[in-house]
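Missing here: one protein chain of the complex. Every other protein chain is in place.
For clarity, chains are labelled A, B and C in written order, and residue numbers in each chain start from 1.
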């Protein structure tokens, strides 16, 4: 474990926060693994998530990467903080196809104020994974800001 | 008009392509203005588009910015080409709130192979606009690839 | 003036700080305009700044964009703070050629902790300007950290 969590209840907090994200429910994304500094979001592909060529929309690929990355950072934040996306940059490497997509966020550097994260998105077909996108992201630690609050 | 369109039917083509994006229907986004090198996407805010703090999810802000930017580039492409997002980078400037969001894509440089685009996203409340995000994006011209095709 | 400066001596502070950047001296870059939220860096082109095709190296284009953007943000910071680049993203739009390059940084959103900035780089030939690169950048306000200090 490269980065020890500051909050022993990090996993429960991440799951509660994710459950409050209506947008993840709308697209059918779920949290799978939650470890210190590493979170995976899974998205079964559906026709109503597609762009004009019937691949998953690049913006939706960005959505699950943003969530996986943001929650990866959140696992390492103190109990009284919430997480805010400052910016992200995503490269599309291949059409987003497969039975489902997996977005894996991993913290590169946690910080008192900012955390830097990478997320890779894979398309999964018959158990085989293909990298479809990679993202680099900056997140802000909002100290003294409960995750439930309207900012 | 800084960039003349290569295809006189650019507006109809953009509207047909946008209509094939199921993901835009899912979130309730519509195309408003379509001009050479400039496209606006409108998104009424809804509770099922939000993150844990009840603002519109940053990934959804990215989705409409990606679509507005991609279609802005598409207005300047030849009739036999389709458009592909290579990458985008988005900074979140303020919580995405308001009655609706407007994503305005504008081409900075159209190219034979690549186009560079900016998109700004505004939150609109009682007729007043506030900048909530700004995106820089690279798109690829896929020559000889009809927009309807599966790539 | 969209953003009022917090420090009336902002221009002198920016010029002193720039003068301490040995790297700017190495490449021959100078500060020209310094206004609240807007700074211009000028770079006469030289053969020892080039890449293999004899245009100015993309990394040097990034250097002057980074400096112009960072100092644009710095003009709006309080007197006891220094500025730190969190990240930048730059698109190259045309080969960096001309008699000199101008990098113009402009603050999109100043903040207590983070500032978001854009910088455009132009190649100037016989008085005519051509956009060669555009950058989006995030900077951090380091409160209580004198600009002269080793961090």
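Just so it is clear, a contact is a pair of C-beta atoms (placed from the backbone, for glycine too) under 8 Å apart; a residue touches a chain by one contact, two chains touch by 3 or more.
Fair warning: this is a prediction, and the values are worked out from it, not measured in the lab.
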For subunit C, the residues touching the chain missing from this view: 17-18, 20-27, 47-60, 62-67, 70, 82, 84-92, 95, 147-151
In subunit B, positions touching the absent partner: 86-87, 89, 113-114, 136, 138, 140
Absent-chain interface as seen on subunit A, which is shown: 89, 91, 93-94, 108-109, 116, 118, 131, 134, 136, 138
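Note that only the chains that are shown with their structure count from here on.
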Whole-Å gap separating subunit B and subunit C, where each centre is the average of the chain's CA atoms: 29
Subunit A, residues touching no fewer than two other chains: 86-87, 89
